[in-house]
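What follows is one structure encoded as C-alpha cells, with my remarks underneath.
Missing here is one protein chain; the remaining ones are kept as they sit in the complex.
Labels run A, B and C following the written order; every chain starts at residue 1.
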Amino acid sequence: QDAVDVDAAKKEGRLVWYTSTPIAIGQKIVDMFEKEYGIKVEMFRSGGSAILRRFHQEMDAGRVAADVMTTSDPAAAAAMTRKGLFVAFRPKDFEQIPEAAKDPQGHYIAQRLNLMTIYLREDKVPPADEPKNWSDVLDPKYKGKLVTTDPSFTSLQVSVVGMMSKNRGWSFFEKLRANDTMVVQSNQQATDMLKRGERLIAVGALDSYAADERMKGHPIKTLYPADGVFVIPSPTSIIKGSPNPNAARLFAAFMISPPVQKLFPAGGGYAARLDVEPPAGAPSLKDMKIVPIDYDYIEKESGRIKRRFNEIFQ
Amino acid sequence: MAGITIKGLSKRFGAGETAFAALTDLDLVIENNQFVTLLGPSGCGKTTTLRLIAGYLSPDAGTIHADDRLLSAPGSVVPPEARGMGMVFQNYAVWPHKTVYENVVFGLRLRKVPAAEARRKVEETLALVNLTGLESRFPNELSGGQQQRVALARSLVVEPGILLLDEPLSNLDAKLRERMRSELKQLQRRTGITFVYVTHDQAEALALSDRIAVMHGGRLQQYGTPVEVYSRPANRLVADFMGLVNLIPARVVAAHNGGGLVEAEGGLRLALPLPDGAAPGDAVEVAVRPENIRLRAASGDGAPCARITDRTFLGNISEYYATLPSGQVLRVQTHPLQQFAPGETVTIDIDAAQCSVFRP
Amino acid sequence: MAGITIKGLSKRFGAGETAFAALTDLDLVIENNQFVTLLGPSGCGKTTTLRLIAGYLSPDAGTIHADDRLLSAPGSVVPPEARGMGMVFQNYAVWPHKTVYENVVFGLRLRKVPAAEARRKVEETLALVNLTGLESRFPNELSGGQQQRVALARSLVVEPGILLLDEPLSNLDAKLRERMRSELKQLQRRTGITFVYVTHDQAEALALSDRIAVMHGGRLQQYGTPVEVYSRPANRLVADFMGLVNLIPARVVAAHNGGGLVEAEGGLRLALPLPDGAAPGDAVEVAVRPENIRLRAASGDGAPCARITDRTFLGNISEYYATLPSGQVLRVQTHPLQQFAPGETVTIDIDAAQCSVFRP
Partner (left out) sequence: MTASTPIAEASARPGVAPAAPGHRVRLEHVVMGAAIAALVILVVLPIAALLLGSLVGDRGLSLDHFGEVLTGRLYLTALKNSLVLGAWTGLFSLLVGIVLAFAVSRTDVPGKRLLEITASLSYLSPPFLTAIAFVYLFSPNAGLINVFMRDVAGLPWATFDIFSMTGLVLVTALHTFPYVYLLASSALQSVDASYEEAAQILGASKLRTAISITAPLVAPAILSGTLLAFVNAIALFGSQAIIGLPGRVVTLPTRIYALFDYPPEYGLASALSLVFVVITVAALYLQRAFLSRRSFVTLAGKGGRPQLMPLGPWRWALFAFGVGVFLVAIVAPYATLIAVSISKSWGLDFWKGLTLAHYKFILFDYNVTQRAILNSLMLATVAATLAVLLGAVIGWIDLRTLIPGRKLLDYASLIPLGLPGIVMAVALIQFWLRMPIALYGTLAILLLAYVGRYIPLSVRAANASLRQVDPSLEESAQILGASWATTMREITLPLIRPGLFAGWLLVFVPVIQELSASILLFSSGSITLAVAVFNLYETGYVEPVAALAMINMAIIGLAIFVANKLGGGGIAQRTTGYGAPA
C-alpha cells in the first residue's frame, strides 16, 4: 500500500482531472474533495474517447496537463500502461476492487463499473413482450422501436460491438439494422429517446443513465439479458510527470474511498468496490451472467469494428 | 405623334410639416412634333414633371392629356406601360445583362411583333442611330455615346408618339456631347416624334429646342422660343439663368407708352422698352447681355467710357471686365481679335434694343 | 514657390503584352509663379503626369526636378509626404469625419506648428478662400463649392511651393464653375504659388492659364500661351482639341519664304503663312476657326459665296452651317444679332491671318 503526502498535496493546491464521469456525480466528487482537503479540482468532462484523444494529443505535444484521468476504456488504459504513461499507485482499500477492474500494480483502478444492458419503457412494452436475451431484440415485432449507440462516439459501445460481433458474427448487427434500429451518438441520447417515447428499447446502452431517469420518475426498466451483460470498468490513473503528483495521489485514493463509492449506487450505478451495495432495487453482480471482454482484441480491432458498424448502419 | 396638354399640375412630396411642393400649378401645351425643353436649375422640378408625364408619379392636382386622352389626374393615372411613350434616362439604363439587340428588341417582344419583322425594325432603328454592326455587344463593351444611342434606339423602335429625355447628355464629355446634340436634333426632325427634353444646360436647350419652358422652384417662369427666352426674358430669374447678364441699377427718367428713358448711376442713359406701369422716378434694373455691349477705343463722342480691369481669352470669344466711373463693373464679350489691354480706357456702346428692364 | 523641370518622363502601366504607355518622353519646364495647365482628352495622361509630379507614381524613365532638387527618377522617388507640394483632388477629398477647421489644420499639426500660430494661419487661409465662420461645420454640411474651397485651404495653409490641381472644377455646375474659375485665378495671382492644373475643358484652360501643355495619347503636343495654342496650333490635333475648327482641304499654289497662296476646291483662294518646305502642288489642310469667318449679305465683289444650310441660336453666339459651292460645309459663328435665314446665300470673308495650314 502506497502512502500519500497530504501536506505536499495541499501545498500543490490544485489538480486537473480528465474524466468521462457523468457530470452531476463528477461535480459532486469534486465538491467533496475540495471541501475535504481544500484542493481545487479543475474537471475536464467530456466523452470517454474525447478525453483519450485529448490526452494523447497533449502527450504528443509534450504537454502534460492532466494529473488524474478517468475514462471508460479499459483497453486503452491497459495499452497506455504498457507505454508507461501512468504512475503505479496502490491506495488504501486497493484490495476492495475486483481483479478484473484494476492493474495489479495500480496503474489504473476502476472508479465505477458500467453495465451495458438492455432497457425499455415498461409502460409501453408489456412484460410478456420483454426480450429475454440479446438475440430476442432481432424479432421483427421490435421493428422501429430500438435505439443503440454508435461505437465511433461512445467507447463503451466499442467493447459491446466488438464482443458481440466476435462472438455472434456481424449478422447480429445486420439484423439489428434490418429491424430499423436508430443509432445515436451517446448513451444519454439513447436514454433521451426513451424518455420522450421516441424509441422504446435501448440495446447496448449504459444502465446507470436508465437508473438515473428511473429515479426522476420515468418508467424505464433495465433488463439483464440471460446470455450476459457487459460489465466495463471506468479506470482511474495518475499521469506520469503531471504537475501536481501529490494532489493526484490524494485524489486517486479519495476516488475509491467509501463516501465517493457510495455516490454511484445512489445515482443508480455500480460502485467499483466489492463492499459497496448495488443500487437500490438492482441485482448484485454476482447474480448476473457477465460476458467476458477481450480487451486486447478490442484495442487492436477498434478501428475496424467502428468502420464495419458504420458501414452496416449508414 | 402626339401633343401633350398639362393643366394646373401640382405635386408635393412628403406629408405634414416636411411636405415639399416640387411642382406648383404648371400649365404647358406641348404641340405635336415639337422639341420642347424643360430647363432650370437643379431641384426645380424638371424630373418631377417628366415623371408625371410618364406616369411614374401621380399628380396632386391638375391633369395631363395626350391629344384628347386623359392620362393623369389626381387618383387616376394610366400606368407607364399603357401610355405608349418612350423614355431615355439620364444614365441610359441600358440593361447590362442584355446585348444591344436584346435591349432594342425588348419592346417589340412585349408587343408580340413577329420575329422577322422585329428583326427588320431593330436593324432599321440601329441604322438610324448609327449602331449597325454592334448588335451582339454587351453594354459594357460600348462607349458612353454608343450606350446612349442604344437607349434611344430602344425607345424609338416601338414608335412612341412622345419621347421623354431626362438629361441624356449630362454624362458625356464636351466633344461627344456636341455631336450627340446635333444627332438628337436631326433625329427629331426626321422622325417627327414629340420630344420632351430635360436639361439644366442652357446652351443645350437653346441649341436644340423649338420651345423652352424655364422653371424655377417648381414653377414655370417662361415658355417660349429660344430667342424669346434669351433675348426677352420674362423676369430676372430667367435672364440670369439663360446666360451671363449684367444687371445695372437705374432710375426711370421718362416713360411713355411701353418705352422710356432710364439713367444709371454715373450718367449712363438708355432709351428702352419699359415694363407696364413704370413711372419716372421708379428704381429698375437693366439687364444687358455681355455680347450686347461693344467696346471701342476711347473717343470723345459723349458715349460712356469705362476702364478695362480684367481680360479673359476664351478662344472664340474674349471677355472683359469694364469698370464704369460709377464703379459698376460690366462684363463684355467681344470677338477675340478685338483686343484691349487691362488698364486701357474704352468707350462702350450698349445696344439698348437688346436690354430688358425689371423691377428689382 | 518653385519651378518644376521635367525631362524625358515616361510611364507605362501593366507589363508584357498588356503594357500601356500612359506617358511618353515628356519634357516640360514649369516656371516659378506660373499657372500651367495640362490639357487633353480623357486618357491622354494628364492625371498620370500630375501623379508623377506628386510622387504617387514612379517614372519608368526621365526625371523630375523641383528647382534643383531631384524628386523623381526611375527607382528613386521622394515620397509624396516629403515633397512639400499641395494637391487638390477632383473630388476634393475633404475628410468627411473632420470639421472644416480640422481638415485645414491637419497639415500644420503634422508640421508641429504651435497651436496658437496654427489657429491664426487657418483663420487667415479660411478668410482667403471666403470660408470664415464655417470652421466647425462638417463637409456634408457644405455645398460643393465650399467643399472645394476647404480642399484649397487645406493645401494652401502649409504654404506649398507648388499646388497641383486635378480637374477641381469638373464636378460643379456651370454657374458655380464660372465663379470658382475666377476665384482660382485671383488666388494664384495673389499667392504667387506655382499652379499645375489638369483639365480637359479647353475653355477653362484658356481662361485660367499662363501656359497650356496640350497632351494627346501620352505625348506633349504643344506648350505655349493660351493665344498661341488657340490661334497658332502646332498640329491638327491641337487645333481640333482647342475648339471648333473647319478643316478645308486645299492645294499650295505659290510658296515663298514662309508664306504662300493656297486654293481650295471651288476656287477659294487664301494667302497664308505656310509650313516649312511647302511647295506648289502640295496638298494641305487649312484650319479656320468659326469666329474667323465673317458672313455678310451676298455681294458681287468676287468674295466667295455660300448658302446657309443650318442655324443654331446659342445665346451669346449664333452658329451657322454655310455650304460652299464645292460642297464643303463651314461652321461660322457670329454675333447673335447678325441674322441669316437657312437657304439664304451669303458672302463669306475668311480672315487668312488667323488660319493655320497643316499637311494632312
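Heads up, the rule we're going with is that a residue touches a chain if its C-beta (ideal position, glycine included) is under 8 Å from a C-beta of that chain, and two chains touch if they have at least 3 such contacts.
Only a predicted model underlies this, so the values are computations on that prediction, with no experimental measurement involved.
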Out of B:T63, B:Q90 or B:T323, the sole contact with the unshown chain comes from B:Q90
Only one of C:I30, C:M85 or C:V229 touches the unshown chain, namely C:M85
Touch with the missing chain holds, among A:R90, A:R199 or A:R249, for A:R199
Missing-chain contact, candidates A:T191, A:T222, A:N244 or A:Q261, resolves to A:T191
Contact residues on chain C toward the hidden chain run 13, 43, 47, 51, 54-58, 75-77, 79-87, 89-91, 93, 95-97, 106-107, 110-111, 138-140, 151, 154-155, 158, 164
Across the whole complex, the chain not displayed is touched by chain A residues 16, 18, 22-24, 27, 30, 42-50, 52-54, 56-58, 60-63, 65-66, 73, 76, 150, 152-153, 155, 182-189, 191-193, 195-199, 209, 213, 216-218, 302-303, 306-307, 310-311, 313-314
Missing-chain contacts on chain B, rising order, are 47, 51, 54-56, 79-87, 89-91, 93, 95-97, 106-107, 110-111, 138-140, 151, 154-155, 158, 171
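Everything below uses one rule, namely that only the chains that are shown with their structure count from here on.
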In whole angstrom, the CA-centroid distance of chain B from chain C equals 27
Whole-Å distance, C-alpha centre of chain A to that of chain B, is 90
Chain-centre distance (mean CA atoms) for chain A and chain C, in whole Å, is 88
Per the touch rule, the chain C residues reaching chain B in their complex are 41-42, 173-174, 200-203, 206-207, 226-227, 230-231, 242-244, 289-292, 312-317, 333, 335-337, 351, 354
